[in-house]
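Structure first, then comments.
What you see is the complex with one protein chain gone and the rest in place.
Let's turn to chain A:
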Amino acid sequence: MRLKGSEIILECLIHEGVTVMFGYPGGAILPTYDAMSKYMDRLHHVLVRHEQGASHMADGYARATGNVGVCIATSGPGATNLITGLATAMMDSSPVVAITGQVAVPTIGTDAFQETDVTGATLPVTKHNYLVTDVEELAYTIKEAFYIARTGRPGPVLIDVPKDVQNAETEFDYDALEPVHLPGYRLLSGASEDQIDQMLDLIHEAERPVILAGHGITMSGANAELQDLAELAQIPVAQTLLGKGSMPQSHPLVVGWMGMHGDAASNNAIQEADLLIALGMRFDDRVTGNLKSYSPHSRKIHIDIDPSELNKNVVVDVPVAGDLKTVLRQVLPRLERRTHAEWLNRIRDWQEDSSERDILNHDTQGKLMAAQVINDLWRYTDGNAITVSDVGQHQMLEAQYYPHQRPSTMLTSGGLGTMGFGFPASIGAKFGKPDEEVWAIVGDGGFQMTLCELATARQENINVNIAIINNSFLGMVRQWQELFYERRYQSTPMFSPDFCKLAEAYGIPSMRVTSRDQIQESVDFARSVDGPVLIEYVVEKEDIVYPMVPSGADLHDMKRRPKPGELA
């Protein structure tokens, strides 16, 4: 059938399985918005209040569902506003497709109104991008973009479509499109026999092995294989921030979280291990601490879909480029049972000792502590909600005090650490998982970066529960100032609006919580509201997230929470 470019875009989205897109109209994308009315029954458009929100929502949708999230914006400022969200998705390998309008082909390069070199500007923060200058190539390009976004190591792909290409007409037949043909894009599958032998030898010989479970486990759908590997060979599992939930955190073999604010038991285990089995993780500096002293006694296996991650930060003995699920399925049939009783007991001792950091056991003299709020949210939501955290102290506390049992239920900006991510991403997550309870857990700082999306949440009547952990500071920055900059609190004390009045202005029900005994009530209240709801938890201003490995320090050199009466 004969269609306009604008209609082809929307037809292609529907063929790719898209049901919701997040965007903001403007001059250069107007033809596509005009065509939307024809597709409203199959394609829901969410009007955001800032394009950054659109890219975070698409990302949140992608993380919650594993499907491609879609955002759409106009040329120039519309497109540049997407960039923070694209960079966030890039760092955390989240499949997002962004469609941007561009000025008409003949005016490209003339500094036309709202013209920006968007493919140039997004080059380093996308997996790939396109400028489509001919309507004949539009449908195939969109097909290729979705293929690239969701395969291999997923990531964001941007398609820039000039206005005249949206208006041009051509014949459209999705089923007649050429199959995707990318000569330089080879998808990896399994490991070689040689590599399998090497891996098995190392695993069978190991006395103190540790599995490092990353985001790649869930992205590859290798959760069951991970658990089989751990259980068969009795190998303890440490998780990265985005690897939380890759295996149930209540599982006796899950030691906990690793890295800067991770569990001491995990970090100690890594440092004393004689074998690391790194699965779908990338040895980020927040995970390794000082590379020179990182896990000095261990041999190392690293399996990742992206060959450029192998031997990047940590040199390993067996680097395997491949799909985790496929590789683990090659390993499992020949894996021999092991017990490692002594090693597991050692780790259990460490786990018991980590009570020192546990603020829940301290006398807080009636003050409401952020850790208590998060732990109670876990308790009263039965540990079963999708939580979307922002960036900062509350994010680290969420990772410590809200254990997750299922994959894709703990969403956060790990690699880029994007403040402002949490709230819009929670809206995207709820669109992807409408039957799940979704909580945005945000700080007073990050929330104010994207709080304009309160209007979006209201307009869509989307059922997200917003928990603001308000400590009147940029808490994590303040923590660093306290520990490393002699308490010079430069630009970290924060004025905030009355969040409950603000919610009221948007027509959103709200509640303020100042003591621990109100937390259960606040969760009950949030659950009783059909639509967005905002809870402000006013917490102790100057708290520190413990334990902590100072930036660049040795991983086993963790700062612990001082006992009451001690100085930090």
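Here is the rule we use: a residue touches a chain if its C-beta (ideal position, glycine included) is under 8 Å from a C-beta of that chain, and two chains touch if they have at least 3 such contacts; residues count from 1.
Definition applied: contacts and distances are computed from a predicted model.
Going by its UniProt record, the hidden chain of the complex is named "Acetolactate synthase small subunit" among "Transketolase", "Putative branched-subunit amino acid permease", "NADH ubiquinone oxidoreductase 20 kDa subunit" or "Acetolactate synthase small subunit". Contact with the undisplayed chain is limited, among A:Leu123, A:Leu187 or A:Ala224, to A:Leu123.
From the options A:Pro307, A:Pro509 or A:Gly531, the residue with contact to the unseen chain in the full assembly is A:Pro307. Only one residue from A:Leu182, A:Leu360 or A:Ala505 touches the chain missing from this view: A:Leu182. Interface residues of chain A facing the missing partner chain: 119-120, 123-124, 127-128, 131, 134, 136-137, 140, 148, 178, 181-185, 306-308, 310-312.
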